[in-house]
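Structure provided below as structure tokens; questions to follow.
Other chains of the complex are left out, but the ones given are in their true place.
Letters A, B, C and D name the chains as they come in the text, with residue numbers starting at 1 for each one.
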Amino acid sequence: MTVTYTLEVSKAKFWGFPKLLARWKGSIYRLIYREMLVFLIAYYALMLIYRVVLDEDSRKKFEAFALYCREMSSTVMITFVLGFYVTLVMGRWWQQYMNIPWPDRISMEISAYVHGTDERGRMIRRSMARYLNLLSLFTFQNTSTVIKRRFPTMEHLVDAGLMTPEEKIELDRTSTANGEWWLPAHWFTQLAVMARKEGRIHDDFHLKTLIDDLMAYRGMCGMIWSYDWISVPLVYTQVVTIAVYTFFVAALFGSQFLFGIEETSSLSVNYYCPLFTIFQFFFFVGWLKVAESMICPFGEDDDDFDVNWIIDRNIIVAYQIVDTLHKRVPILSRDAFWD
Amino acid sequence: MTVTYTLEVSKAKFWGFPKLLARWKGSIYRLIYREMLVFLIAYYALMLIYRVVLDEDSRKKFEAFALYCREMSSTVMITFVLGFYVTLVMGRWWQQYMNIPWPDRISMEISAYVHGTDERGRMIRRSMARYLNLLSLFTFQNTSTVIKRRFPTMEHLVDAGLMTPEEKIELDRTSTANGEWWLPAHWFTQLAVMARKEGRIHDDFHLKTLIDDLMAYRGMCGMIWSYDWISVPLVYTQVVTIAVYTFFVAALFGSQFLFGIEETSSLSVNYYCPLFTIFQFFFFVGWLKVAESMICPFGEDDDDFDVNWIIDRNIIVAYQIVDTLHKRVPILSRDAFWD
Amino acid sequence: MTVTYTLEVSKAKFWGFPKLLARWKGSIYRLIYREMLVFLIAYYALMLIYRVVLDEDSRKKFEAFALYCREMSSTVMITFVLGFYVTLVMGRWWQQYMNIPWPDRISMEISAYVHGTDERGRMIRRSMARYLNLLSLFTFQNTSTVIKRRFPTMEHLVDAGLMTPEEKIELDRTSTANGEWWLPAHWFTQLAVMARKEGRIHDDFHLKTLIDDLMAYRGMCGMIWSYDWISVPLVYTQVVTIAVYTFFVAALFGSQFLFGIEETSSLSVNYYCPLFTIFQFFFFVGWLKVAESMICPFGEDDDDFDVNWIIDRNIIVAYQIVDTLHKRVPILSRDAFWD
Amino acid sequence: MTVTYTLEVSKAKFWGFPKLLARWKGSIYRLIYREMLVFLIAYYALMLIYRVVLDEDSRKKFEAFALYCREMSSTVMITFVLGFYVTLVMGRWWQQYMNIPWPDRISMEISAYVHGTDERGRMIRRSMARYLNLLSLFTFQNTSTVIKRRFPTMEHLVDAGLMTPEEKIELDRTSTANGEWWLPAHWFTQLAVMARKEGRIHDDFHLKTLIDDLMAYRGMCGMIWSYDWISVPLVYTQVVTIAVYTFFVAALFGSQFLFGIEETSSLSVNYYCPLFTIFQFFFFVGWLKVAESMICPFGEDDDDFDVNWIIDRNIIVAYQIVDTLHKRVPILSRDAFWD
């Protein structure tokens, strides 16, 4: 459920980006309001304890500890590590988008190079298109929580008409311990060779084109697997998480208004509400949440890629191109600028 | 309406970059003068309130709050996050430029590989060129506010002579719920296959070249769609916007001249005008506006790519290459350095 | 033994990243607990010496030195250099993953282009597949401690059935001083030429495809060698290591509670435990360990790529594709969406 | 007039980089000495006014203003934005170098694939080579101040023998409002098709190779145009320029020795000369000048690419390869390591 807003700010004008702050879907508020609540509750609980419960002596100790916490709040370090980390995660996020396999290209090539309008011809073309979609379905079944829920087993794919029972049988016969998601690619290849032998593909050349582009398609599916298999090293994520959360645990104490230390004459804003800390919370936890919501882009976050829509669209469009639109061109005519 | 200035500073000399400060079109002043005005009005309004309206007691509180605001003005954090964010946005901006599809390459190949100077030959070549342009028109119709306004509907394209009525009919027959912008690519492919069958393309090889390059062209259109569809995650934009604007809301208070605190003897510059804050405003809001004006590069900002010009140029040049200039080479002659 | 956790945080929700902190495998705790222990032992040993052993005069000197150490603890510098260094190492780490050669693509092409179901045909296809795997085995034998231990010599490869005795003989005959890991690539090429001559490959075109893709495969093995041969310049690693470790040697002194200087009235937390320094240790040493665990990704760290699994999987899958599944396609049938 | 110095520091030894400081050509001194002079003159003028002209009261105000200026001199911000900006400009600078089109590759292919040693054969090959060079000449005529001065009009190209009068005529006939710099590419393509028809190119395959590589060559010219057309957004350049220059305008005041504030007892160095500020000037303005001298790399700066030399070299080498050296190979003989 991608959040698209670019056209809204297509012209940089007064009130451009700030206008975006009023959004809820895909917004920072939606992402961090729970953390914010917990933080504020903890903050005010601590305030109550400090101001009401503690005796003079414990207060002193509390204040000493709070002061100590204030010292350790260096933001430079966190800013930096977040900068590097988010850049890394966003790089992977975009790479994953770039590796979503779209069947348009190969479908058009199938439509161009695999001839024959008889039933067998149509079946070959449609099967090829289906293998393309199966390849990406097998991929997303294991890497996207959305698709996993929609098609938990291979049976579901057969029921949805995306795999024929014959294909299911063949799949079962070759299943190994190492995964067989690449099988539709092999079927496609062998089917193309068969079509070449039957003369439906006119030239070895076109056969090569089809297989080369299929291999690129398979490679993209492989990349999706890879990004799922090889996460950002856990250590890195932990380092960043510890840095950010430790900062705010320290801030729970450090941002309290300390009677013993601060001038009580001109009561600080801090007395009631740690405005500045709340802002920092927005900033740092928000930035971390940017990473969190993009580390797995095939999930259900507001900003995740809409895999369900993609799958549906691809199935329809692939069939359209290889079958319905096969051999259909608008009637040629002189255009408006003819001589 | 791209702002080109490179040649003006082609030689790094005294007064090189500073000279550019005198420009208005595409300048930082034009981008931020409205924000600046609002900021200054708010600043002086607050100053009036503080100096004239408030009584002694309220002033004390105001000063306490202002001091608090001063503390929270850490620029390191904003500098950083802006640096990372602007780098990200500029990367996308340039990638979008790189993916603007130009028909020159395929047009020259059409002119080279699709033979026949009879009317049908010309019609085939011209249709192919038109499909190229239609593909990018369909793309920009949805991703550029400029083109959207110029051609709001398909009818407008027919009226402008960019699509024949026959093509409009065919388009309507295949329209689906999932968009059919890729249709001209399919037409091109099928037309090429037809031309091969008629012998106008001499070799399967050349057919492959045409289709391969068309697919690359289609891929570029697809990228334009992608950059439109997948914006920079909203959360990131919000985090940056909040960081910058919060900073200046705080500065409204923090940069006031505080009678209770600052030495009144040697009246500070600050007394009349927050010079330093204005400079920071220029810098930070200016930097943010760099991002804002580039996040949608097919709009109407001074720095946006001139899609209208590109479209017009491409239509003319494509027809020229595939038709007017077909088979035209200068007469061969001995050159000046012959033996 | 890759640590995969992406799907667990596929939805950015409350308690997302923090949840990951509870993991042990591949975690920061596992990576740094030894260093942490040594640091704490040294810290408390020093504390004992300072508080118990030293006389008044030595204490003074100790305190002077400790204060000096405090001054030099600038974190900006370390944060930065770590940021740049880790980014560099992670770039190489991912590039190495991207260059792991998978035989799927070429296997499918062998299955498609090398015909003949007789024994010789099968032997040719299986040999080609074996050469692919040998190429990567020779590579990992020298670049991965895991594979080196599994197959210390060429004999081990013969024993495991991954190389035939005939190939071992040929290998011995051509061994030179400069390494001959590329030899299987040459065998593959010559075998392909032979198969073309025998007419088992139908077209020079397909021969080219096989050899081109093999060369890409060989290039990936070459890259693995290169990343092993050309380490991150030692100087860089040393600079970073010195920066981080010096910081903590200084912290051993600097983070002691100094009686002569600090207020003894309200006993600081520091009195018992240098909380803040421990956090910094987590952060900086943890970040450095990120680099350390990724600088050689074919080793035995929790986060290293599982080369053993990859090798096993590739051998099985390659044989499957070129032999067992050769010519096998599911029976064509009308799909669920057929008209 | 590229400044090459790498080999001089090929060995990192004592006095390596510092040695480079003694250079004048392409040096930082040459780039900023004018700015430095102006800065120093202004500085000493202000000093005179402050010390001699002003009365006690004005001095006080001057000092207040100077103190205010000192406060606002945060270098972190400038360091950062310069870092990001220079990285951006250097990326473009190198990309432009990478897109300088060299005709060697296509020339060798012309020499290999276009046969015929008769006059017409030679004329075809030489024309093809000339079209390559024309393509880059038309490009640099508009993007390089150096070439623009050397060949202000098309007539100059004819006079220099780089274009035949016949080509000039053809060019004039097709000139449009949208530029026709791509015309030589079209001529090349059509000439290649003609040569294929005459049988001078033996295979459609070789025709494709020539046209494909020409298209890549044309693409590189297109990129040169693009980098000229799409400058770094003016806003960005302005933001950086304002940041740096404002800093030094503030420094004019802030780095004055202030009698009223600073201890007059031990006269500071500052009394005579703002050493530190001068160093900062070197550093920041120098860094900005790095960007300024690279933003248009086809100009006349010491560090700009030597387009004139490139053009001359390319014309000679292209003719040599396609004509003089056509069919010339050294006599084959047994080499030194034969058996």
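As a working rule, a contact is a pair of C-beta atoms (placed from the backbone, for glycine too) under 8 Å apart; a residue touches a chain by one contact, two chains touch by 3 or more.
As the structure is a prediction and not an experimental result, all values here were calculated from the model.
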| item | value |
| --- | --- |
| Assembly copy number, counted for this structure file with 4 shown | 5 |
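Keep in mind that, in the parts below, only the chains that are shown with their structure count from here on.
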| item | value |
| --- | --- |
| Set of chains whose contacts include both chain D and chain C | none |
| Size of the rotation, in steps of 5 degrees, that lays the CA trace of chain A over chain B | 70 |
| Inter-chain centre distance, chain B versus chain C - centres from mean C-alpha coordinates, in Å | 39 |
| Centroid distance [mean C-alpha coordinates] between chain C and chain A, Å | 24 |
| Touching two or more other chains - residues of chain C | none |
| Category of the chain touch graph - line, ring, star, complete, other | line |
| Which pairs of chains touch, using the document's own definition | A-B, A-C, B-D |
| Interfacial residue positions of chain B with respect to chain D in the complex | 2-7, 9-14, 16-18, 20-21, 23, 26-28, 31, 75-76, 79-80, 83, 86-87, 90, 97, 102, 104-105, 108-109, 111-113, 202-203, 205-206, 209, 266-270, 275-276, 279, 282-283, 286-287, 289-290, 293-294, 302-303, 305, 312-313, 316-317, 320-321, 324-338 |
| In the complex, chain D residues that touch chain B | 31, 34-35, 38, 60-61, 63-65, 68, 71-72, 74, 76-77, 80-81, 83-84, 88, 120, 123-124, 126-127, 130, 143, 145, 160-162, 164, 166-167, 169-170, 174, 176, 178, 182-183, 185-187, 189-194, 204-205, 208, 211-212, 215, 218-219, 222, 226-231, 233-243, 245-246, 288-289, 292-293, 295-296, 298-301, 319 |
